[in-house]
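Left out: one protein chain. Kept in place: all the others.
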Amino acid sequence: MTQQITIDPVTRLEGHGKIDIFLDDEGNVDNAYFVIPELRGFEQFCVGRPAEEMPRITNRICGVCPEAHHMAGTKALDALFHVEPSPAVKKLREMFYMAFYVTDHTTHFYALGGPDFVVGPDAPAAERNILGVIHKVGVDIGKQVIACRQRNHHVIQMLGGRGVHPVAGLPGGWAKALTEEERVEVEKIARENVEFAKFSLKLFADVVLGNQDYVDLVLSDAFTEPTYSMGMVDENNMVNFYDGKIRVVAPDGEELVKYEAKDYQKHIAERVEPWTYLKFPYLKDVGWKGFVPGKDSGVYCATPLSRLNAADGMATPLAQEAYEQMYETLGSKRINGRYQPVHYRLSIHWARLIELMFAAERMLNLVTDPVITDPNVRVVVNNIPDEGVGCVEAPRGTLTHHYWTDENGILTRVNLIVGTTNNYAPIAMSVKKAAKSLIKQGTVVTEGLLNRVEMAFRAYDPCFGCATHSLPGQMPLEVVIRDSQGEEVQRLSQFT
Amino acid sequence: MMPQERIGVYICHCGSNIAGTVDVEELSSWAGEALRHRGVVVARDYKFMCSSLGQDLIAKDIKEDKLTRVVVAACSPHLHEATFRKACADAGLNPYLCELVSIREQVSWVHTDKVAATAKAKAVISGGVERVIHHEPLEPMSVPINPATLVVGGGIAGIQAAMEIADSGFHVYLVEREPSIGGHMAQFDKTFPTLDCAACILTPKMVSIGSHPHVTLLTYSEVEQVDGYVGNFSVRVRKKASYVNHDVCTGCSICEEKCPKKVVDSVFEAGLGYRKAIYRPFPQAVPKYPVIDAENCIYFDTGKCKACEIHCEAGAIDFEQEDQIIELNVGNIILATGYDLFDARRETQYGYGRLANVFTSLEFERLTNAAGPTNGEIVLRDGETKPKAVGIIHCVGSRDRKFNNYCSVICCMQSLKFAHLVKERTGAEVYNFYIDMRTAYKEYDEFYQRVLSEGVHFIRGRVAEVTDVSNTPEEEERLVIQTEDTRMGKQRRIPVDMVILSAALEPRHDSDEIAHMFGISCSVNGWFIEKHPKLDPVATMTEGIFIAGCAQGPKDIPSTVTQGAAAAARVLGRIQQKELALEPIRAEVTEALCSGCRICNNLCPYHAITFDEAKEVSVINAALCQGCGTCVAACPSNAISGTQFSNEQVMAQLEGLLMLNMAEPVLA
Amino acid sequence: MSENGKPKFGMYWASSCGGCEISVLNIGEHILTVDEIFDVVFWPVAADFKYKDVRGYPDGYIDLCLFNGAIRNSENEEMAHLLRQKSKVLVAFGSCAYEGCIPALANFTSKEAILQTVFLDSPSVDNPDRVLPQPVTAVPEGEIRIPEMYETVKSLDQVVDVDYIIPGCPPEPHQIWAVLQVVVAALTEGAELPPKGSIVGAQETAVCEECIYPKSEKKIFRFYRPYEKVPEPGVCLLEQGIVCMGPATRGGCGALCPQVGMGCRGCYGPLGEVKDQGARMLSAMASVIGVGEPEMDERMLEREFETVMDTLADPAGTFYRFSMSHSLLRRAKVNGNGHAEPEPAEAGTTNVEMAN
Partner (left out) sequence: MMNNENFEPVIIGFTCNWCSYRAADLAGTARVKYPPNVRLIRLMCSGRMDPTFVLQAFAGGADGVLITGCHPGECHYLEQNLKALRRTMLLKRTVAQFGIEPERVRLVWASAAEGVHLAHMITDMVEEIRALGPLNWPQVAALNGNSHVPVLKKAATVSEEKVEVAA
């Protein structure tokens, strides 16, 4: 008889996420569906609003990474109003953005992904949360994590107006200038960030790389999925979060395309499925072949790992050092100067820490740049707006905002391709693969097993519709096994 | 839960006025049933609710059924609100807990379909019931009236007003800008139509005011600031330094004789004569004391001279004297600030200021005045030549789109007076150039007839120009008035030796500032606006501020005096009341809710809203507030509440009108 | 209270962005104190829990439940009912639960228009078969169900009874901590709780009270959009014509946005007895428009006013930016995005041109 396993809710993904696993008569996984059951429709209700409000409206798409939407929206306004921000403005924005990256990556590593490693994938769920991490590594470190988040949120509020949902973004400018006193304070924070990034990389080396079981897990087939990699690169093809071109490389590392963000429509399209509210983006240049990996499938990833895969390296020394260490350790070869991409999903966590280091170093470079305290960062704009695209790397993937307005700057049309959305197809695939490889005929579905399924997508730090987060890395998984009549035959949950 | 109020609903038949179109029995039984859950405990209908029997019904129920609210459905509140409020009050219920809703003017008289009319009446009553639940007992506010009065302006209007009040035994402060009271009237020679001399009738009044026990005369003084509200104004007056110690000065005027500095007198003598640097505007000035015009005084200029001081036996000269600030507390204020004369130079085509023998009306008044520069001799500027022909042009600056649209009222009569005087004293030919003759007042037209019979020429038409360019020998060395004669229907050139321009009366140049200082307003033309142009011409929109004389608009002496007296009467009425009861419909700021955003601050035309800098909240002066409710509707915090028209009351009435209070919301 | 005598704490998110949770985390080390004081029995973001446990809890088992997020679909509403039943004190936490917040701007448009725009007209969408998400989908292996999206975004108190409200998008950390302390005092020392229905974690007066700029009388001759003017430092933004919702918005945030030269967004919602934040701001702003004299000809007056109002972009979207669900009208009758009706077809064609 056919059985249906419903994992509901996975976690809040514009509401909750849900996994439907179908077993065939032998009890093997027939298929698995990752379902996003909520839609808020920003693309529609933003129509009629004044364009300049978008950075302050769209940040409500995600309260965890509002800064990313605020920044993508602000850059879209630059393009919409045809105004080129001054170097000072660009640097101020990027510095603000780096502070955000530090706090966001910190949150994810220590609160979301981290627990799987720090306290272990099979540890009792009750311990697999930030408090568990603290117990394992000690309260002092826990306080360090909290302190790191706090000092960077302080910078975000200083420059953005508010700690959550900043308001300072304007076409061609920024509402708040940095005073010298503030600069001194931020510089101190940036230096602390670099130290904290060093510490985090060391912790990862000790706890994860020092443990062969984890390394095996990382390298295991269940968590390997070769796909295209997408990421933003600067003029030297180094990783950049704030500005640059979008580069896509094949599973084997060959460059597929490098394009201006404004041309995204030429290279990206989105599929619609009736059983979910979220769309599936894919590479037009390759085409949609369904939920399959490999070079012939348009499925791609936009994660910390794929950003590293798509780039030639990191623009700051310590980050570059860590970057090389990761690829060497994971046995990647340099081909004409670039490392071959790696596709171990769990190594996304590692890549995230390398990005943490980059963000910290970059922040320090920017805050010590003499123009950063230029008082004239707000400008009057008289140009007639029409259409504009803004793009940044959100922690969870390439984030694109596209606006059309009438001559008064009232929005007539909006398109958004949100960070995690890029990864919807690969996540669905990873989940299915994990399920297939873990749930076999006759297996009793246990909590640890569910957690491993869960780990498959937690690595992406999924933020569906960019509003998905569960800080303890603790997906409230619950499995209901019903027979074909829908009668409940087994119900279990990962935390009993 | 039980409704908190016990409400009585009373439906009036008004004979057949209401009952004819509205099913009143149905209404009363409906109200008793359908609105019972809202607190209606009694519902009656009656032939004439306003009759004493009807009122007794209500009074009886208030006592026996312990009603806490009353709704009367009858005629317009403007007719009988007072009646029913009083009925409630007599029965021991606060009058403001009674609501009168109109089912006559707004239902039975304007609708024909009985069913629809009855349905609407239900809605209206349900609205009244919902509203009255939110009524609060109110007491009329009473403000004590300070019996002292401030009169601003010492012309005939101000003098008359001050006199009336002072004679009734109440104190008056009379403030005058110039060194003497008297105003424009003091400059005139004769007054139309009776031709009795202005000085003869004015100066006695001036003298008695000057010496009146209940009058404090503040000449050479100006009001600088006004605070407070009806009954309790506090006024700051600046008394300019006169450099003459009035306590010792005898008014002998020796100083004026000895003063070496001659100054053209552009005020009193209208520029025709001279005064000294130390001077009294005119011999009969009140007060009699001179003032030193520091700007023209040699001593103040060079530090030398002091002729006046040397010759003053009283030793009254005091060069060290400084301006004096005087604080007054008064209950009412009368503004009688008068008018300015239109500057005839602006009508360039009439040549005033360019052609020597073109005079303004005021100059001519001085010319004919026995006490004037020529001792009453009507002569040309040369001071000796008598004119053989004189042209008098009406409406100079009046009834003229370029300057003032209005009629200055007095010019016609004044011009007739001039014509008569010229004829009488010089026998010269006199030509009047007018648009219309306006002699609409007691014995005015008779005077017109008289002047006509004296052989004065009247030419109807607007004068094009006055020129000294001659076309014919007889025009040489003379002024020619070029005009269209609309009665003859042709252009005419009339040579004359003297031209008199009947210049318009204009609001004081600073009337806007004055209005703002006293919290009243000016019309587009700049005249002070009365509370009601017909029914309340001397009151203003600001309680306790009255206006009289030409400050309110051009008028002749009789009307001016009448207004002075009228304003005084209004003030005396207030003073007699001792306390003033104000309708308790007022706005009020709840300090705890006010964020100090100051949205409301400039919304009040009565300046009732001020900002308390210390507490950082806005404050409403209840005595100044007129209860319009504009600030209540504007306050973004709902921090301002308006008694008797609160948000709760209006919203409740709204819901009642929409029948949302029914068990089943029904929309007729 | 549970065995260990600790009060039981729960926090849940319906249709929201997660900012409320981040703001709670931003109380910093106090989060550890919260962990000590409370027995967390339900908090997707911070601790483990069992759904079936929640269902199994006796009614009123949870002492304090913070509910954030609006009611956008059937699932949100179900959770609201469940948690109301299981909680002693249910708090509408944050603007979404309180008044709909930014997502409730969707009430200016329709569910149909949203689906049309997102799945059919989006310039990047590839949907040849014009597929739309369905509540129930038959797949080869069986069927998949997803919640029903609502036409109208609702606030929490429109579906269940709410005890307290903590406003803000998101509530500021210092206010959250202040409230938690009050609750703890009440639960442990039996201190007095504010009356039911109170708005807590905010002040009684408007944002202006906390704003750093001195206020003076207001006369607005034209409005400026934030990119049309560099504000004069130290001067009230509204007095400069830069739209600021401060006067009509409850304070408590610390007037943060004006401090960086941006007008208050209005996220703390209306004040006191105000029934409709938008209407209050509308009335206040219209009242202080500085042009026009009583003597003027009526047409002239209207022209003058129109000119000023033309400089005020998207009045409804501005006045109701956060309070749409709780406004008197609650939603628009048709697509109110400034267009009479959505014009998908037209938009579609323009899009093709853009794409190629």
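Order of writing sets the chain letters: A, B and C. Residues in each chain are counted from 1.
Criterion: contacts are C-beta pairs under 8 Å (C-beta built on N, C-alpha and C of every residue); 3 or more make two chains touch, one makes a residue touch a chain.
In this text, all values refer to a predicted model and were calculated from it rather than measured experimentally.
Participant: Among the chains in view, which touch the chain not shown?
Facilitator: B, C
Participant: Tell me which residue among C:158, C:205 or C:323 touches the hidden chain in the full complex.
Facilitator: C:158
Participant: Can you say which of B:69, B:85 or B:120 touches the chain missing from this structure?
Facilitator: Reading the full complex, the residue touching the unseen chain is B:120.
Participant: So which of B:221, B:560, B:637 or B:653 would be touching the chain we can't see?
Facilitator: Of all options in B:221, B:560, B:637 or B:653, contact with the hidden chain holds for B:653.
Participant: Determine and list the chain B residues touching the chain excluded from the picture.
Facilitator: Here the touching residues of chain B are 1-3, 25, 28-29, 32-33, 36-46, 57, 76-78, 102, 104-107, 109-113, 116-117, 119-120, 123-124, 127, 521, 541, 585, 603, 605, 626-630, 632-634, 642, 645, 647, 650-651, 653-655, 657-658, 660-661, 663, 665, 667-668.
Participant: Extract the touching residues of chain C with respect to the undisplayed chain.
Facilitator: Counting only chain C, the missing chain is touched by 108, 150-152, 154, 158, 274-276, 278-280, 282-283, 285-287, 289, 292-296, 298, 301-302, 305-306, 309, 312, 314-317, 319, 327-338.
Following the convention adopted for this analysis, only the chains that are shown with their structure count from here on.
Participant: Is the structure still one piece when chain C is ignored, or which groups does it split into?
Facilitator: Connectivity without chain C: A | B.
Participant: Based on mean C-alpha positions, I'd like to know which chain lies farthest from chain C.
Facilitator: B
Participant: Counting only Cα atoms for the centres, state how far chain B is from chain C in Å.
Facilitator: So the centroids are 53 Å from each other.
Participant: When the centre of a chain is set as the mean of its C-alpha atoms, what distance in Å lies between chain A and chain B?
Facilitator: Computed value for the inter-centroid distance: 75 Å.
Participant: CA centre of chain A versus CA centre of chain C: separation in Å?
Facilitator: Computed from C-alpha means, the inter-chain centre distance equals 25 Å.
Participant: Spell out, as numbers or ranges, the residues of chain A touching 2 or more other chains.
Facilitator: none
Participant: Give every residue of chain B touching chain C within the complex, in rising order.
Facilitator: Listed in rising order, the residues of chain B that touch chain C are 524, 592-599, 601-603, 616, 630, 633-639, 647, 651.
Participant: Sort out for me which residues of chain C touch chain B in the complex.
Facilitator: Per the stated touch rule, the residues are 204-209, 215-219, 238, 246-248, 251, 271-275, 280-281, 283-284, 287-288, 295.
Participant: Quick one: in the complex, what on chain A touches chain C?
Facilitator: The touching residues are 2, 4, 9, 11-12, 14-16, 18, 20, 22, 30-31, 33, 35, 37-41, 43-50, 52-53, 56-57, 60-64, 66, 77, 81, 107, 125-126, 129-131, 142-143, 146, 149-150, 153, 157, 159-165, 167-168, 170-173, 175-176, 264-266, 268-277, 279, 281-282, 288, 378-381, 387, 402, 404, 408-410, 412-413, 415, 417, 467-472, 474, 476, 478, 491, 493, 495-496.
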